[in-house]
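One protein chain is absent from this view; the other protein chains keep their places.
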Amino acid sequence: MTVTIRLFAVARQRVGAPEIRVDLPEPATVGDLRRAAGEQYPELALLLPAMMVAVENEYVGDAVAVAEGSEIALIPPVSGGSAAFATPPAGTQ
Amino acid sequence: MTVTIRLFAVARQRVGAPEIRVDLPEPATVGDLRRAAGEQYPELALLLPAMMVAVENEYVGDAVAVAEGSEIALIPPVSGGSAAFATPPAGTQ
Amino acid sequence: MIAITDQPIDHAAVTDRVRSTRAGAVCTFLGTTREFTGGRTTNHLDYEAYPGMAERTLEDLEAQARQRWDLIEVAVVHRVGRVELGEISVVVAVSSPHRVAAFEACQWLMDTIKQVVPIWKKEIWADGTEEWVHPGLGPESGQAGP
Partner (left out) sequence: MIAITDQPIDHAAVTDRVRSTRAGAVCTFLGTTREFTGGRTTNHLDYEAYPGMAERTLEDLEAQARQRWDLIEVAVVHRVGRVELGEISVVVAVSSPHRVAAFEACQWLMDTIKQVVPIWKKEIWADGTEEWVHPGLGPESGQAGP
C-alpha cells in the first residue's frame, strides 16, 4: 500500500514538500513506516529517530498497525520538548 | 511619655477610633507598649498577642526601644497570613 | 511599579506595563472577589490598607523578588475600599527572559503579599453580617458585628 505522510517544520523543509508518499508492505506497523520513510527519503533518515509519529491526530508507538487512508504525520520535537520526546508523552499508544 | 498608635481593621473597629494614645514609662520597649496598650485599652487585650507592631513602617520585635514621636501601628494578621504571623516575617528586628 | 488605588484596576494596562522585547515570559495574577466561600455567599469585600507602609512593604517585596529571580519588570496594584463580586482586588505582573522565573516570582510575590503587606479584607456577607479576615484571631475575634 501507499500512505501519505504529512511533514512539518525542519522535516518539511528538508524534503521541500508538505507531504510524502511512502510504499509499505501490507500489513505494516508504524515501525515499518519509519524504516520505509528513511529508505525512500534519505534526507529524513537522521531526523526520524527524534520524531514522533501521529496517526489520526494521536501520538502512536511503533507497534501500532498502519491502515491505508489514515491521516499520518511525522512530528519533529516541539520547542520546549526534549524531555517529552525522550519518553513518549501521556496518551501515546 | 505618651505615644500615638495607629489602628486598623478589627482593632480600629473594637476601639472605635483610628488611633489611640498610650502612656508609657521612659525608656520603653515595644514589649512595654504592648502591655500598656492592653491595660489602657482592654478591648485590645485579646487581639494584642496576634498583632505585629510596626515602627516607622517596619515590623519590629518586642525588644526594640520606642521613641516619642515615632509612627507606631498595631498590625492585625493580614488575610493570607497566619503562618507569617506565627513567626515574624523576614526583616523583623 | 507599585500602586494602591481605590479605583477599578485595569489589568491589561498592568500586564502591558511589564511587557518588553527583553522578556520571553509574562505571568499575571488577578485576585478577584469570589461569591461563594464554603457554604456562605459574599455580597462584596472591603479592603483597608495602612497607607505608606503598604507601598513600602510592596516595594521591599519587589526588590527581594528581583534579587531572587532574573526579572525584567514587576508591577503590583492593590485596590482598597469596596470591591464588588468579580472585581479585581490585586494584580501582580512580572516579566522575565524565561518562563519558570516569571511563574515562580509571580507566585512568590502573591503568596508573600498575602502574608506581610498591611492590607486587610472585610467580608460583607449576603446576609448582612460583616467579618474582618484575620487568620489566627479566630472567628469570634474577627467578627465585626452586623
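A, B and C label the chains in the order they appear, each numbered from 1.
Simple rule for what comes next: contacts are C-beta pairs under 8 Å (C-beta built on N, C-alpha and C of every residue); 3 or more make two chains touch, one makes a residue touch a chain.
Source: prediction; values computed, not measured.
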Omitted chain: which shown chains does it touch? A, C
Using the touch rule from the top, list residues of chain A that touch the missing partner. 6, 8-10, 13, 46-47, 50, 54, 57, 59, 73, 75-86, 89-91
Over the whole complex, note the residues of chain C touching the chain we left out. 11-12, 15, 19-36, 85-86, 95, 97, 99, 102-103, 106-107, 110-111
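We adopt the following convention: only the chains that are shown with their structure count from here on.
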What whole-number Å value describes the gap between the mean CA coordinates of chain A and chain C? 48
Chain centre separation in whole Å, for chain B relative to chain A (CA means): 68
